[in-house]
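Below is one structure. I have some questions about it.
What follows is chain A.
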Amino acid sequence: MPIRDLALHVVALLVYPGALLTIAVGAAAEAACAVALGAAGAREALLAPAGQVRTALRRPGTLRLTVPLLAVLAATQLAAPLNPVSPVARNLLVAAIALAAAMWLGWVTTWAPDASRATLLVQLCWLVALVTPALISESLRPQALGAVVVPAQLPLKVAAGVLALLCLPGLLRLVPAEEPATSRLFLWLPLCGLLTSVFVPPGSEDVAGAIRFVAVTLGVAAAALGLAVLAGRVRAAADLYPRLLVPAAAVVLAIGVGTSLLT
Partner candidate 1 sequence: MITARAPWRLPVPAPALLGLAAAGAATLALVVAAPLLPFGDGLRLTAPGRVLLLASAVALGLTIVLAPHRVPRWELVAAGLGALGGQALLLAVADPLAVAILLVLVGFAFATRPSARPFSARARGPAFAAVLLGVGWTFVRMPGPAWVGRAGALALALGLVAAAGLVPYLAEVDPDEPASSSYVAWTGFFGPALALTLPGRLLTSMSAADAAVFGATLVGLGLVNLAWGTVGAWRTATDMDAWRYSFLVDWGLALVGIGLFGRDGFAAAYLAFVALVLVRLPLYLWARPALLGSRPARLGPLNVLLAVLLAGAAPFSGFPVRLLVLNVATQAAWPLAIPLVAAMLMGITYAMRLARTLGEHRGLAAIGLWVVLGISLVLGVLPGVLRAVAGL
Partner candidate 2 sequence: MPLASLLLPPVLLVVAALAGWVMGRAGVAGGRLAAAGGAWAAIAVLAVAWFATGRTPLEQSTGTTIAGAPLILRFDAVTVLFWLAVLVPAALLLTFQRRSSGEAGMAALATAAALGALAAGSLVVAAFGLATCASLVLVLRCTDELGALRAFWPALTAAWLLLAWTAVLLQATAGTSAYDAVPVTALGVPLLVLLALAALLGSGLVPWRSWISDAWDGRRLEAGTLGVALLVPLGFAPLVRAYGMGGGQLPSALAGLVLAALGVAAALGAAIRAQAAASRRGVLAEAVPFAGGMVLLALGVGTPLGMVAALTGLAGVGVAAGLAPLAADRRGPLSAVAIAVLAGVPPALLFGAWLLGLQAALEAGELAGFLAMAAAAAWLLALAAAARAARLPLAPPDAEEAPSRAGDAAGVAVALAGGVGLTALIAALSIPAAAEVMPPAARAVQPVVSAAAILAPNTLAVGTASGGWAAALLGGPLIALGLAGQVVARALARRDGAGERPVLVVEPAGGVEPLFEPPLSGLPERFVAALRSLRTPEQYRSILQPAMLERAAASGRPWLWIAATVAMAIAVTR
Partner candidate 3 sequence: MTEAIAVAGAALAWLGVTLLAVAEGRRGLALGLATAAGGLATAAAAAGQPPLGVTALLAGGLAAAVLRLRSGGRGWNILPPGSTPRLMAALVAVLGAGLVASSEIASPAGAARVAGLVVAALALARILTTERRWAALGAGSALALGLGTLGGATGLVAGAAVAAGLGAIDGAEAAEAGG
């Protein structure tokens, strides 16, 4: 039934796990971010996301519109329980490419060569973290990857998960701490949710499972924020980031090659 399928996909885009959840998680994360990084008071912190949304609405250019649309598209690919998009139609690469495109388009107006170089480096490491387990499992379905508990593949899964987590601050431009771009608000859920989908075993297909998914995703966001705070406090970490990610990515690749030879 194409019409029914269409309706379900529209719901996925607009409501869950699409626009509504994306904005909700993004607003929460941005508020936390404002507190943790901006050292703002609770009131300003709570109003910060609203300000960003207001800006987005006041100056909606074609590209500004594209960023949330791509983010929402990426969100529909998450292994969120009760996701109306059929599990067989979800795809890690769709999410990854949509997110990468959203990041670049979101930062077009504030393009700076150094920041862009760092972003590119982080994105490449992030890609290694997401795709290497997929290579071994020969699957791009997030929920299938998340469900992998084969002992031989666990080292790779853990290493790739850690690398993906380390990449998040760079992808969200938390390190180095920048004036929050409007686009970032829309990236929190798909980025953190993708990590949850690929590296955390999926929960049950019910409301409890959905809540668990959102909770874990928020946890991942908190971890990313924590890493950003740490980088802000420890100068050495800030200096090493994101160059630190390159050897980590190399290690993940090496483990991937080893695993493929062994299995």
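Per the selection procedure, all candidates are chains of the complex that A comes from, given by their letters.
Note that in this section contacts are C-beta pairs under 8 Å (C-beta built on N, C-alpha and C of every residue); 3 or more make two chains touch, one makes a residue touch a chain; residues count from 1.
This one's a predicted model, so the numbers in the text were calculated from it and none came from an experiment.
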{"item": "Options 1, 2 or 3 - which one, within this complex, touches chain A", "value": "2"}
{"item": "Interfacial residue positions of chain A with respect to candidate 2 in the complex", "value": "2, 5-6, 9-10, 12-13, 57-66, 69-70, 72-73, 76, 85-86, 88-94, 96-98, 100-101, 104-105, 107-109, 111, 113, 116-117, 119-120, 123-124, 127-128, 131-132, 134-136, 138-141, 260"}
